[in-house]
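With one protein chain removed, the remaining protein chains of the complex are shown where they sit.
Here is chain A:
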Amino acid sequence: MTDDQTPFLDIRNAQKSYGDLEVLKDISLQVQRGQIVAIIGPSGSGKSTLLRAINDLDPLTGGEVWLEDMQINKKLPHRQYEKHINQVRQNIGMVFQHFNLFPHLSVRGNVTLAPKMLKGLSDAECDKLAEEQLDKVGMLDRIDYYPSQLSGGQKQRVAIARALAMKPKVMLFDEATSALDPELVEEVNLVMKKLAEEHMTMVIVTHEMGFAEAVCDRVLFMDQGVVVEEGPPSKMFRNPDNERTQNFLKKHLANANR
């Protein structure tokens, strides 16, 4: 966090449309190293699309995404692009709503697949790496289990360990706790908090307002493809300026307390 002037992750004028439907309308977002940004908003607001644009999983139709001094969504001929994007993605961890663990591999296999293939680690190094990362998410005792033998919360913690094993510079969370039973949300939140304490740079799409308020440095409220309002969580959750933000939070709180 030495030079706060140059953003670590820089989204410039992101636009995305499917035919006539504009999903993202000229969105810019700068994230500093070590910062934790939450994106909230109603479904269909474009928050997941924005997140998935960061590693070019959903390529933008306009605008640029930069990580440090490297442009992520470069226009290149297919082969060169593939090479480039595979390199880039090694630096960006992603955690999905539905975990997407590889069911044919053990927990260990899930965590070590990419490091083994892409970084050429030996079996011994892989084992050490898997143990380290699984210990961090409290899943070391399940290292030789298969995904089908785990609960949702455990799966998501393994998925986080799998992403961390590539030693990413940024972690993206796409509604990481939305598919979990309520009593399993906390164990995943705790792992994410731990990452926050280690100053991992994170962009989090979430419906967990309490978590966002407790952990994040900044909150963006998106609706209909634009960032309606952004600010520190204290302001965003306690007294937002924009009426749409107020309405969204009101509805959300009403639902949460029901």
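The rule is simple: a contact is a pair of C-beta atoms (placed from the backbone, for glycine too) under 8 Å apart; a residue touches a chain by one contact, two chains touch by 3 or more; residues count from 1.
As a working rule, contacts and distances are computed from a predicted model.
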item	value
Protein name, per the UniProt record, of whichever chain is missing from view ("NADH-quinone oxidoreductase subunit D", "Nickel transporter", "ABC transmembrane type-2 domain-containing protein" or "3-oxoacid CoA-transferase subunit A")	"Nickel transporter"
Omitted-chain contact residue, chosen from A:T6, A:Q87, A:S234 or A:N247	A:Q87
Footprint left on chain A by the chain that the document does not show	55, 57, 78, 82, 86-87, 89-90, 92-94, 96, 98, 100-104, 113-114, 117-118, 146, 148-149, 159, 162-163, 166
